[in-house]
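All protein chains but one are shown in place.
Our next item is chain A:
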Amino acid sequence: MKSILKILALILITTGLRAQNIVGEVEYRYKIFYDKIYASLPHLTDQERDRILLSWGNPDGYSTRMKLQFWPEKSLYTFGTPYQVQSYSWQVEDYFIENNLKEQTYLKYMDQMGKTYLVRDSLNAPKWRVMNEIRDILGHMCMKAVSEDPIKGQKITAWFASDIPVPVGPEEQFGLPGLILAYDINDGMLIVEAEKITFGEPEEVIALPKKMKGREVSGTEYQDLVQDFIQTSIKSKRAWMWELRY
């Protein structure tokens, strides 16, 4: 799978900008439903689940705008412009993902589990299963693909546009024969969906922070940390999704 990506990347890179739709920027709406996620925690009783959904259920979820920029050789992903200008600033967290398709490596600079991490490793695509279903997203016919994240206990349903043959996507999703324009986790606990696609070189390329201070770990080390964090939280009957990107 790794070599597929590498070669496809190479093809796209060498063809350069000839193909119009291999460079561009996508704005995604990252819509998370904390009530549903919280209610799915294993230590809750049925009545507690009902109580949570009943008293603080939010049918609209909680939205953040995210931004992906893609080229044949790489993709950059971080927060987009907020939907609303807020007169109180909460956010200090960084969240950057850079996928280098030429070198087949990635870099993630993010605040997770109370610390800042700098994760570098080689790209390793999830095991995708391509399904027989199509859907239209912003005028692009997308095919359905599914995969699983056993550590977080997530069932991922992604929709990729085969007419945008760049194997990248939002968050940690990539490795499909086309740009991932939408995906959801566990039937709607998280819904990430493209709202706007602009082809061509982005006006302002996402810049990683000049100083990246954080704990440097490899991808496997980071996965171990995540696994340990989730397991400890479950054992302590605490919710892990407040501190870890879902």
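One rule holds in what follows: a contact is a pair of C-beta atoms (placed from the backbone, for glycine too) under 8 Å apart; a residue touches a chain by one contact, two chains touch by 3 or more; residues count from 1.
In the analysis below, contacts and distances are computed from a predicted model.
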- prompt: For the chain omitted from this view, which of "ABC transporter ATP-binding protein", "ATP synthase subunit b", "ATP phosphoribosyltransferase regulatory subunit" or "TonB-dependent receptor" is its UniProt protein name?
  reply: "TonB-dependent receptor"
- line: Touching the hidden chain, out of A:L54, A:I151 or A:M212, is A:L54
Statement: Of A:M143, A:I156 or A:L181, the residue that touches the missing chain is A:M143
Task: Among A:D111, A:D149, A:E195 or A:E221, single out the residue that touches the unshown chain.
output: A:D111
Message: Under the stated touch rule, tell me which residues of chain A contact the chain that is not displayed.
response: 1, 3-4, 7-8, 10-12, 14-15, 18-19, 45-48, 50-51, 54-57, 59, 84-93, 111, 113-116, 127-136, 139-141, 143-145, 162-163, 165, 176-178, 225, 229, 232-233, 235-237, 242-243
